[in-house]
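Structure provided below as structure tokens; questions to follow.
For this depiction, one protein chain was excluded, whereas all remaining protein chains were kept in their positions.
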């Protein structure tokens, strides 16, 4: 395999990229001058060097302010330390944070747990979440996609946390179900209707 | 315009049907024998003859059981008469009813109110809903699509009902917002996240 | 099953219509007044009464000009009687005729032959095409979709006609392959490229 094919294969591993588009990436980069590629290489290395995983929430962050290993959110005194939200991935954290609807702390699980997975610890940060949970926390909000894998992850985490931290009396909650923006009544499944009725606002 | 083209035009008025598919319908019917078309014609006329609009909820129903002008749901003594759900169309009623999540009564509004509509009465059954509301009702649930036109209809109805029936002290509610089945966190808008957080279940 | 459900089932047999849209058709018709339904019924019956299958090309046509059983195209003295185009369905005939690119005669096969079909005679008008072919015809153009079922139909007809009318020395042709409107080189399969190269115009 020549370097062209090898690089095509690498790009083919990028999320959502098939072999055809991967090849187009290589051709695209060939049309660019050297300084373009040097700049991408430089940025990649800079980010890799300056990006740390937060020791508390396990999200990636730019430690350019000598913060040590704790990110700006986890070290922010104005955030509500009694709430901990567990999300699957960094992008989920970003979406929540951008909504400005939540002022508590986060924990990035690092993935989700497929149904019938025998070894969940290999998939998600179980030991890390165990260490993170303590008596300061009054509520854990498990925020997962409303898919079967998301549901499975919620079920597993609920039981896991209840078993291990039964003594702490932590409330475990999940995101409310109902109509999302754009939902049309005619196409809703019975489950969503049921939840939308239970969560109705007066 | 010959009969073929005229019928094509009629089929083109059917919901969701363009001129090409309308023409295919005519060809399809041409390949069928006379008894097929007679049967469709017969059913159409039978339905038209036997279908009544319920005097209470304004949905179409088959009055084949000498029910008079009140449908089986409105005349069912086991339904919760203190709850009235307003939906836009018959299909919305069907989706809700199929979910088995609701045991109150219904009212079919007959449409929705577009933004900036100057004469809402032409669009929806305002006089009819006015006659339908009375002191027996404790809660009106306005169930509309989560779209701008649905929102506009909700806003209009809320104000309309409050103004006219202020004395009755009726609770007005709307379907809860949140994650619907299949929703992925990454793609949620801030509004849905906010509502999903507020409606979170513990 | 009540008439409503029966009619929904009938509409569900219409080409391209699923159960949900079929039900919407019934509701749509319920909102229309009686004269609307009467007009559709009248048109249906008029078309059924006035539509004949042409004894020569087997397409449906409106015999409102006392033409007997031969359509306007088959009886048109200006059409080229030495060319016969076989198409699968009436809509294919219409598309070809609308292009004004062809001045010969047609034959509607009435369908296509699936791969591995053991009894092609049940699917398409084989006896009828046998009767239609005669010594006046110099070329038969088999115009089928460029799909595996279209290809299969072409292969079958070619062999069938050659065996039965070997003595007549009729040229059998098929539509040219190449780039169709909108085709992008990057996404073409090797077969299409090969044909486009062979058919290149100078």
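In this document, chain identifiers A, B and C correspond to the written order of the chains, with residue numbering beginning at 1 in each.
To be clear about the criterion, contacts are C-beta pairs under 8 Å (C-beta built on N, C-alpha and C of every residue); 3 or more make two chains touch, one makes a residue touch a chain.
None of the values given here were measured: they were computed from a predicted structure.
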Which displayed chains the hidden chain touches across the whole complex: A, C
Touch with the omitted chain, as defined above, among A:26, A:70 or A:101: A:26
Touching residues on subunit C - with respect to the absent chain: 87-89, 91-92, 95-96, 98-102, 139, 141, 143-147, 171-202
Where the missing chain touches subunit A, by residue: 2-4, 6-7, 10, 14-16, 21, 23-30, 34, 37, 39-41, 43-48, 50-51, 60, 62, 64, 89-91, 94
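By our rule, only the chains that are shown with their structure count from here on.
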Rounded Å distance between subunit A and subunit C, as computed from the means of their C-alpha atoms: 54
Overlap residues in subunit B, where contacts from two or more other chains coincide: 89, 91
